[in-house]
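Down below is the structure, laid out as structure tokens.
One chain of protein is taken out of this complex; the other chains stay put.
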Amino acid sequence: MAPSVWLPLLVLGLPFVAFVLLAVVAPLRRVGPRAGLVSIGAIALAFGAAVTVWTEGFVSETTWAWIPADGGPIATVGLLVDPLSNAMLVLVTLVSLLVQIYSLAYLGDERPASLGRYYTYQSLFAFSMLGLVLAPGFLQMFVFWELVGLCSYLLIGYWYERPAAARAAVKAFWITKLGDVGFIIGIVLLWSATGTFEFTDLFEKAQEHALAIPGLPTIMFLIYLGAVGKSAQFPLHVWLPDAMEGPTPVSALIHAATMVTAGVFMVTRTEPLFALVPEVLTLIAWVGAFTALLAATMACVETDIKRVLAYSTISQLGYMMAAAGAGAAFAGFLHLLTHGLFKALLFLAAGAVIHAVGTNDIFRMGGLFRAMPQTGIVFVVGTLALAGVPPLAGFYSKEAVLGGVWEAHLTGPFLMLALTVLLTAFYMFRVVFIAFFGRAHAAADPHEAPWLMRGPLWVLAALTVLVGVRMALGGAEGHEETPAWLAPLSVGLALVGFALAWAMYQRRAIDPARIAAALAPIDYLARRRYGLDALYAGLYRGFILGFSRLVGWIDRYLVDGVLNVLTALTLRGGDALRRIQSGRAQDYVYGVAFGLLLLIVGAQLWR
Amino acid sequence: MSAFTLELGLGAVMLLVFGASLVARGRDRRWIAWLATAGVLVLGMLSAWVKPTPPALAGMFVQDGLAIFAKRLFLAATFIGLLAGISADAVACGRRAGEYHLLILSSLLGMLVLASARDLILLFVAFELMSIPLYVLAGFLKRQDEAVEAALKFFLVGSVSSAVMAYGLSFVYGAARTTDLARVAQAFAPGQPLLLLGLLAVFAGFAFKIAAFPFHMWVPDTYEAASTPFVAWLSVAPKAAGFVALFRVYFEGMGDRVATWVPIAAGLAAITIVAGNLMALPQQNTKRLLAYSGIAHIGYMLVGFAAASASGTAMVLFYLVAYVFGNMGAFLVVEAVARSERSEATAALRGLAQRSPLLALAMLLFLLSLGGIPFVAGFWAKLYVFWAAAAAGLYWLVLLGAVLTVVALFYYLIVAKRMYIEPPDASAGRIPLPGTLALAVILCALVVVGLGLYPKPIVMAALRVAAPLF
Amino acid sequence: MIGLPAYLVLGALVFSIGLFGVLTRRNAVGILLGIELMLNAVNINLVAFARFNGDVAGLVFTLFTISITVAEVAVGLAIVIAIFRVRRTVEADRLDLLRG
Partner (left out) sequence: MTLETVGFWVVATVLLASSLAVVLTPNLFHAVLYLAAALVATGVVFLLLEQPFLFAVQLLLYAGGVVTIVVFAIMLTERLVGERIAQTSRHVVNGAIVAAAVFVGIMGFLIGAPLGAPRPAETGDTTAAIGRALVGPFAVTLELLGVLLVVALLGALHFARSEE
């Protein structure tokens, strides 16, 4: 077997071996940290292999027959190795590795047995996600798609004794499942129309214009529904904030860097197919942009640090989807990669903060920069990257996304996304100012996290900077040049957001001298504009807050509400139907009689 | 080898068990159970060598691919059911062990003949031979309030359905002027309303046996009250037999006229899926939950039936195999837990993952298979029937079925949540598991996983045996 | 001459009366009697068809249904007796421990 086949297979196989070892060998699982080492060792080796695959730039496709039918297999399993999957392999293994190392300290207080369980799930997740990335066809992708959903369910519900966690786990599974139903129907319909699940076959057919099947837009829309659920697009985004009930490292890995991006990855992977249905693409772009804006406004009023990050994840997923919808799938994918780095960084840093102060509420934090400067620095690095400040990684990818959407003449989505740039900077710096620079709370005595947690943070921060610098040096390599005014515009918008946050939250800091010394000119200007501050505040309360409250209300009572009502109706229906099961034998005979009548009437009608 | 090898072999086993019950003394008659189990195992192995033969008895009895496929399935299911029953104390192995096993074996004999019957009279007799012992078995614990009540309900609904079926058969016979199913199929043409009426009434009889809505109402009560190893078997084997007979009567040799059944079967499938899944939602008793979920599964199989095509039939056969092992396995896990906890409520499963991880894993596999999650058998089963229905143009049915799988996952996940997410009671330890029950559970789990990973052999076999029907 | 339809209508009437009995009787034995009537209608149909078709198979069928009916009744009455022993009632209405 060529190394371009067995190396990716190794990447896939190592976490699986770790999973099987941990799942089957109970004594190994019961001693938590050692189980962690098994899992970490496997993922570290897989990471090494993935880096090799990536730097060597392997390209290969290998398939084995799997499900039979008359005349050739109807589905195969295999590996599709190309630049797209190679980059994802590196991202998944890297973040998995760092998260698993980090968890060793973060979850150090857990009972050994449950820590072992945690690493079992982690290995299973790594395997499933890698399998999804390497899938050469829709069916294998769907299988792993479901598996990552299962892992997500198990890991959100990791703290099962908390009712909220159990509820969130069920909700996440159920809502993503709604999308998956569309996905599988779409897959099966596409298959019954074309007779194949394989991407390469389908792309070839698309190339030869042999895919002019009726209902292709519907089919692709159904497939896109899967991405809506998994990648938390409106209106199925409601599960992601609740999913924050899981341990923070899980949020970093699954609900920021990897699993939730599966939808974007799928759309990117099957881009040649989506390219055939421009109307669906436009819909994807609009939904993505709307999701980005909606989630950003909600992040503005959230006080739970993880939920802010969750909304920001939804928002950034909206960016990626909008890019994919605009036909700039490469830009979306680039943003996926950089976002994976800095969002994992932000979550892990937030985890360190939560670990230190014991609360998620940003208003009960404050002055943390002094207590934990290292965490503070990396958090700011992540924030800058997310806000899109050059020369950090996020700037270039966001640039590319905005450029792509502009090029596609999607003015509406572009405006929404541009506004989101402002809001992003605003809500992220809001967190920074309140949590890291605000008044310190006397009761808590936060201190820097242990090295096992700080190490991954520094690695991610360094990568965020390095990738950004690399992009800055490499110029606009790979993507089309964007309009010259775009970079100043987005940086300007980010700065406005930053300034807004600063003016509103930092101005009330108890230690103005230090900040004033550091940021003297801006502070001076702001003092001169004291009246404006009130105006800002008024505007904020009147407009942004009002709008986000409205959106929040719609989210809670309409979107969530509709889902809840559907659930309730289903349950009510079950209860009502149950009542006909009265327990009396004759009523059961009525069932037979009615059944017979039904058959007779039905037959008379259709005869 | 004669066409009757399996039936004659089973008759020999029944005689052996009968003889054994005559000489048996004492309270513990477990060895009779072993005898019956071994006999069925031998027959199961024997069935591997059974080859299709030309029709016997003037065409009444056919031993074709479909019949052999079905018989292997019945024998496998019965073997696992009996194996699990050996571990039971009172019912299967006490003083009445002989009767208990004779009844199961005679019902099995009815199924074997039913799979081969191509004559109305033979079909009816075989159907009744399959059914009557089940009424008795449902109330075998005749000292228990619930058991006898369930037996009475089962019997009343069952015999009314039998009467409807017999009434239908009389019209079929009268209109086709023959009891030979092959010639009934030829006579089935427009302008024969009595034949249609007859076949509809016969359909009602089968619908009772496979428990389609609204003929299903005996199912939850019977399942809840009867002994679990028996229910595990009852929930799969007679239904499989019912489906095989449905294929024989409604598809074999019908040609283009099979399309008559499409709207009827599709409508029945739709209401069965909806009702089964919705009624399963509020259940707190695991056996009732599985009963309703089983009704929903029947609906999914009817989806494949409604496709009225060779591939649809094959997919239902595959679904049956997946369902037989998944459902039996789930019931047997409930039996293991219920024996230790004295409760069949879903609450009894709390924290099972921490108490008996392997048992919980097996249950999870069964639930995932029933829920249709990839890597286990049920996924292919659902995918295949949906595919067959889509190929037949029944898109609305596929959509409905797919949406309701979400509802189904919801209640399966509640059970999974109890096992994996909720903590066990502080005092609870490992669940003791008798060897034979463990073996039965393991067999089911292996099949479910094996079919999930590599469904090829069964799918190919199903396609092969279904093709000659059309 | 009385034609075949007359016999079939007679059968259908008896069948429906039997069904009515099954649906309305409270006593389990009464329900059984209703089932008997339904099966009896089957026999009327079978014999009439056999006679008008000039075919012996229907008569054989009748013999089988009669025998099976007897077997069914025996089992049913045994169940009724068993239920009477534990519950002291044969009112099918009151046997609703199992429901939902």
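When the chains are written out, they are named A, B and C in that same order, and each has its own residue count from 1.
The criterion applied here is as follows: a residue touches a chain if its C-beta (ideal position, glycine included) is under 8 Å from a C-beta of that chain, and two chains touch if they have at least 3 such contacts.
These numbers come from a predicted model, not from an experiment.
For the chain that does not appear, the touching partners among the shown chains are A, B, C. Panel shows chain A; residues 586, 590, 593-594, 596-597, 600-601, 604 of it touch the chain omitted from the view. Mapped onto chain C, the footprint of the missing chain covers residues 1-10, 12-21, 23-27, 29-30, 32-34, 36-37, 40, 43-44, 47-48, 50-52, 54, 56-57, 59-60, 62-64, 66-75, 77-82, 84-85, 88, 90, 93. In the full complex, chain B touches the omitted chain through residues 4, 11, 57-58, 60-61, 95-96, 99, 102-103, 106, 109-110, 113, 119, 121-122, 125-126, 128-129, 132-133, 135-136, 139-140, 142, 175, 191-194, 196-197.
Following the convention adopted for this analysis, only the chains that are shown with their structure count from here on.
Look at where the CA atoms of chain A average out and do the same for chain C: the two points lie 64 Å apart.
In terms of their C-alpha centroids, the spacing between chain A and chain B amounts to 43 Å.
Chain C has its Cα centroid 26 Å from the Cα centroid of chain B. Shown for chain A are the residues in touch with two or more other chains, namely 578, 581, 583, 585-586, 589.
Each of residues 19, 22, 28, 31, 92, 95, 97-100 in chain C touches at least two other chains. For chain C in complex with chain A, the touching residues are 19, 22-25, 28, 31, 92-93, 95-100. Residues of chain A that touch chain B in their complex: 26, 66-70, 113, 142-143, 146-147, 150, 153-154, 157, 160-161, 166, 169-170, 173-174, 177-178, 181, 184-185, 188-189, 191-192, 570-571, 573-575, 577-578, 580-581, 583, 585-589, 591-592, 594-596, 598-600, 602-603, 606-607.
Per the touch definition, chain B reaches chain A in the complex via residues 152-153, 156-157, 160-161, 164, 193, 196-197, 200-201, 203-204, 207-208, 212-218, 220-221, 260, 263-264, 267-268, 275, 278-282, 354, 357, 373-375, 379-380, 383, 386-387, 390-391, 398-399, 402-403, 405-407, 409-410, 413-414, 417, 420-423, 454-456, 459-460, 463.
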